[in-house]
Structure formats: C-alpha cells, structure tokens
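What you see is the complex with one protein chain gone and the rest in place.
Up next, chain A:
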Amino acid sequence: MISYIIRRAIAAVILLLVVTAVTFGIFFLLPRLAGQSPDQLAAQYIGKNPSPEDILAVKQNLGLDKPVYEQYWEFIKGIVSGATYNLGPTTVKCEMPCFGYSFKNHIEVWPQLVDRLPVTISLAAGAAVLWLLSGVAAGVISALKPGSVFDRAAMGVALAGVSLPMFFTGQLALLVFSYQLDIFGRTYVPFTENPSQWANTLFLPWCSLALLYSAIYARLTRSGMLETMNEDFIRTARAKGLKERKVVVKHGLRAALTPIVTVFGMDIGLLLGGAVITESVFSLPGIGQYAVQAITDNDLPPILGVTLLAAFFVVLCNLVVDVLYATVDPRVRLS
C-alpha cells in the first residue's frame, strides 16, 4: 500500500512538472513561435498603451530576451523560492510561492488567489454534492428499467442539460428567480459572516452548475450500471437470495462507481481552479472571475497564476482519487 502511494505521488510530481512546462510553453514559447517579438510579448504584461520603459522593465524582469531554458528555470525557481522584480525606482519581493506579479496593477498574484479561494470552494463543493446525488440517482434508476418512462424522461433532460450552455441557463435562472421573483440574492457573502445569506446567493450557481454536471453523471452512471447489472456476480448475488436493494447498491453501484470517481476527481480539480464561466455569470468573486477580470484588463500574470493553480488542483485531486481507489478496491494496488 505504501509503495503504491509513493509510486502515485512520484507520478503526480512528474505530471505537475509536465503541466507547468506546458503552461510555461503557452505563455512564453508559443507566442514566440507564432512570431511575436520579446517587446510585443512584454507589452501584453502591462495592459493597454504600454510605455517603452515599462516594456523594457517587464522584459528584463521576466527574462524575455534570454534563452528559453533559462526562462523556464527562473519561472520554476520563482514558484519554489520566490522572486524579486526590479521596477525602476523600487524592487518588489514576491514571496514564495510566487505565482507572478501583475505589473499593471502592481500587486502579487498569490495573495489574490488565496483571498478568492473560499468562494470557489463554496461554489464547487455545494454544486458537487447536488450533482453527485441527483446525477448518480437518476442514472441508477434509469439503468434499472431501461426504456421506462422515467428512463426516457431522465435521459431527455440529461441530453438537454449537456446541450445548454452554462452562460445561458445561468442568465435565465438569474432573470427569473432573482430579478423577477426576487427569491435569491446576488451579492456574495462569506459563510463565516452569514451562512443563510451565503447559501441563498449560492443556490442558483449551485443548481446551474449541477444541471450541467448531473446530466453528464447521469449518462455515465446509466451506461456503467447497465453494464455491471449484466455481470455474473450480480446473478450470483441474486441467486443467493440477497434483497434487490442490496444487490443494486452494494454490488452493482459499487462496481459502476469506479469510472465515476475518476471523472469526479478531475472535474472537482478543474472547478477548484476556477469555475470561470459560472463565476463570471453570477459575479461571484472567485478565482475564475479573477481570470476573467484579467482578460478584460489585458493583464497576463493573473491568468498564468490561475492556470498554474488549476493544474495543481487537478494533479492533487487525481492523486487523492488514486489513493482512494486503492483503499476501496484492493485490485488496483497490484497493477
């Protein structure tokens, strides 16, 4: 068991290195390959109408005119041990973990991310509970009676759910339930300040996000359950006289859950790195909204920071899922 966890942890670290390398590539290598000069590249870190001095400062601070491997080294070093940015008259020490420095707003990225994390966690956790419960339940009931009225209705709703863009359903929900009926609030309040207000504001984002995901999970669960319920061990369980409910839940669902757990690990990891669209539709001050704000401001460092954070979360959640697997299903440890 311990050797398994160590192996998975090593794999996770490698994955993390790959993801940071790709992130680095997207921000520093790709624009160069596409024919942008270091000056053009630097200009994107300052915002609209940069002055030549600003461009020079950014170019030197990010090492944009150095060879690519040196840039990458500086980039990794910054994350691990912090970095110092020389901004003409002043120098800024970006403490570790240095996720970048917004030259435009003169502010470090990392503290901003930490500030916004609770909002994103609230959103992701609440939605995850909703979509897991509804999606898996709908999938199981559908699979038990394929072709039934419930199955057809649930799969119809699921198909509609995956076909609806989040930024459309979200706006519709806001329009009807918040602006017209005035049931739900629109200003985010931290849980620690006012739990009921917190839930009241988050209810619509939770539901909109859950509609999208539970549609995917219902389809996944249904196909998984249809497959497992035809397995021999289900017949055996029935033959030995187990109650149908036990057969379904303990034997069928448990086996069908494995792929769902994998997908769930990835989804929650991605969401923790910023539910970009949901947060921008419902104006929740989370990590995703920070990235969107940075797009509008033409400010690249926050986007880089958010991308890195999302990558960390995905890798972390994958690792957690791997370890959970091994405790639930002993077969996994051997492979």
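Note that contacts are C-beta pairs under 8 Å (C-beta built on N, C-alpha and C of every residue); 3 or more make two chains touch, one makes a residue touch a chain; residues count from 1.
We adopt the following convention: contacts and distances are computed from a predicted model.
> Could you check which of "Peptide ABC transporter permease", "Formyltransferase/hydrolase complex Fhc subunit B", "Anti-anti-sigma factor" or "Sulfate adenylyltransferase subunit 2" matches the UniProt name for the chain that's left out?
"Peptide ABC transporter permease"
> Touching the hidden chain in the complete assembly: which of A:55, A:127, A:141 or A:306 does that?
A:306
> For the chain left out of this view, which of A:43, A:109 or A:207 touches it?
A:43
> Identify the residue among A:78, A:252 or A:273 that touches the chain left out of the display.
A:273
> Out of A:73, A:150 or A:167, which touches the unshown chain?
Only one of A:73, A:150 or A:167 touches the chain omitted from view, namely A:167.
> Which parts of chain A are in contact with the chain that was left out?
Its contact residues with the unshown chain are 15, 18-19, 22-23, 26-27, 30-31, 34-36, 40-41, 43-44, 159-160, 162-168, 171-172, 174-175, 179, 226, 266, 270, 273-274, 276-277, 280-281, 291-292, 295-296, 300, 303-304, 306-307, 310-311, 314-315, 318.
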